[in-house]
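All protein chains but one are shown at their positions in the complex.
Let's look at chain A:
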Amino acid sequence: MSRLLQTPFLPSVSLPTKTRSSVPGFRVKPRIIPIQAKIREIFMPALSSTMTEGKIVSWVKSEGDKLNKGESVVVVESDKADMDVETFYDGYLAAIMVEEGGVAPVGSAIALLAETEDEIADAKAKASGGGGVSQAPTSSPPTAAIEAPVAVEKKIAAAPVSVKAVAASAVHPASEGGKRIVASPYAKKLAKELKVELAGLVGSGPMGRIVAKDVEAVAAGGGVQAAVAVKEVVAAPGVELGSVVPFTTMQGAVSRNMVESLTVPTFRVGYTITTDALDALYKKIKSKGVTMTALLAKATALALAKHPVVNSSCRDGNSFVYNSSINVAVAVAIDGGLITPVLQNADKVDIYSLSRKWKELVDKARAKQLQPQEYNTGTFTLSNLGMFGVDRFDAILPPGTGAIMAVGASQPSVVATKDGRIGMKNQMQVNVTADHRVIYGSDLAQFLQTLASIIEDPKDLTF
């Protein structure tokens, strides 16, 4: 895979371009490997030794233009200068993935180059489906194996959008019953930047117009996780006492979310879970790269699968959605704020993949490179402060989700057992905050009971 996606900007070994003709049957799905042999990705080049990302100054060529080897295609602004970037291949500029003014990290795809005119459409489909940066798992070997996760991934990306559309109720009076989107210029710009779908969004501006803050609210909507991933958070090294500090974008988003959460009637149910078996399992498979976070997420997801109502969400107070997938968001403190990377389909993905995914997400979060669908698609949130020795706390419910679970530290405790003996057991306290409009006490109680039984007998976690 990675070999096939060699950047056209590097003189690379000749590509196995003949594969396509040998497997014509595979052309049905545009995203499978053989096509990519003919559709090359144009990568953000490293123009200087210190360059980590580049800004697209301008596209010299437009989509559909024929490119000849050696021609300038794009002007890139590095940390040092503006430079023309040439193509090393003949072909057609099929799809521009990073628009003028956009910034992309070195090595990420900024456009697709099709070998023939016929393939432009394929490349376009690929570009629109895959988003800015190709995230195809590089290690998975055969074609068929790749196809499945890709399909899943696509579905997930589409899911939250449709949910939002459902949530919309008010429309701009002049927008012909919601058929047309009336959004201010800045709202549109932000929506594009934050990858928020405007269709069906509730506008709070004059006459129901969608304004910037509506878009920001949606972008931050999946949880506390704001749209900030792309924004630069400038953290001052020291804190100046007595100074008035305006909110950063992330802090602003968190603040809005927290205030919004006050409109949701929540309640809390706690539970103490014995973790001896889980700890033993963790010890055993830790060497395989499994993390405790992944284990907890997995256990939670399996419990959620049995109690779909806890995985539901109510947005308008009139109806609620049984979310189709179980996406466990896990709160992570990062420099300058808080973000909740999402483990999608945590109930279905095996523990090892889940652990790898988690590591990848955390790295991306630290580098502020999370894509919106990687932080705003959570259906249930985990917040763990156990590593600080916190034994119990409660969490605020992120708007748009049904429940959040606060996890305390697992600590050795003296426990009296049923048979009248006293023993030491590792126990942790969990505390779930839920939206009482849709989730009731008994729902949570049953969910927690299931969770406890999974954690206390964790054989299901590893399949």
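Please note the rule applied: contacts are C-beta pairs under 8 Å (C-beta built on N, C-alpha and C of every residue); 3 or more make two chains touch, one makes a residue touch a chain; residues count from 1.
Everything below uses one rule, namely that contacts and distances are computed from a predicted model.
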item: Name of the absent chain as recorded in UniProt (options "AP-2 complex subunit alpha", "Serine/threonine-protein phosphatase 2A 55 kDa regulatory subunit B", "Ubiquinone biosynthesis protein" or "Dihydrolipoyl dehydrogenase"); value: "Dihydrolipoyl dehydrogenase"
item: Among A:G101, A:G289 or A:G317, residue touching the chain not depicted; value: A:G101
item: Option from A:S72, A:S184, A:S353 or A:Q371 whose C-beta touches the chain left out; value: A:S184
item: Absent-chain interface as seen on chain A, which is shown; value: 57-58, 81-82, 100-101, 172, 174, 180, 182, 184-186, 188-189, 205-207, 209, 211-212, 234, 244, 246
